[in-house]
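Pasting a structure here, questions to come.
Missing here: one protein chain of the complex. Every other protein chain is in place.
On to chain A.
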């Protein structure tokens, strides 16, 4: 199959999934069902793009294909923030700020965390993936432990509410948040699209990229900042997605069959959106809401991650 034909087939599948999601069992109810589903579809598209872009960019910069930005502790920070809100303000805490207030606060806190951790990690030109990983892992464990301490001191009702934040879902996003998220995403996409060819050079490795005239330090700082912004949007909009980025990025490398980021990034977006749509369709029409999107996605991507690790260790 030629490249363009395969691209066409992939987009056709995505279109069919989106149509099925919008119309299945809706009896063409344009007053309630379909507008509600359009909102969820928008959340899926924005979340999918953020996850695909952030994971692929992160993997290119760290020259490692089994990492996601989640390793840096972003999701743990988000959950800690929600737990603190519940603890300080009661069950209504996260809602007290209004959905938009909570969304903007989450984005701001995640961004501040990312700037702090980057300023600390890259102090003095240090740029070591293993150090980054270790620091991220330790931060994640420490922050999660703190979150647990808070969870033990709140009521069961509040705990159940908090539990809801720890799984991905498309139901919490409101149109106003989606509009803000879309606006931020558009702004982020400008430098990302302008750097697509530089990303290709960076995928040759740090040394080769510098030798070919990439201002490497500036590039890494800019794009780690943008990655933080993308993760902040997707986490505040749909919740933590843990392994999903690894699945999306590696699927994109295989399906795009092209090393250029132009192809890899667009394929990654398609895969992320398709995966969300499949999970949401299954939840709505097969499991009748007896399971959640977050569980389905973590299960399928977790299995994929294991398979990837097994395959890599066999090859090594």
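Odds and ends about this structure:
Here is the rule we use: contacts are C-beta pairs under 8 Å (C-beta built on N, C-alpha and C of every residue); 3 or more make two chains touch, one makes a residue touch a chain; residues count from 1.
Note that in this section contacts and distances are computed from a predicted model.
Only one chain is not pictured, and the protein name UniProt records for it, out of "Putative integral membrane protein", "ATP-binding cassette domain-containing protein", "Protoheme IX farnesyltransferase" or "Cytochrome c-type biogenesis protein", is "ATP-binding cassette domain-containing protein". Residue A:200 is the one among A:174, A:200 or A:284 that touches the chain not shown. Within the full complex, the residue among A:100, A:155 or A:211 touching the omitted chain is A:211.
Along chain A, the points of touch with the absent chain fall at residues 65, 125, 197-198, 200-201, 203-208, 210-216, 257-259.
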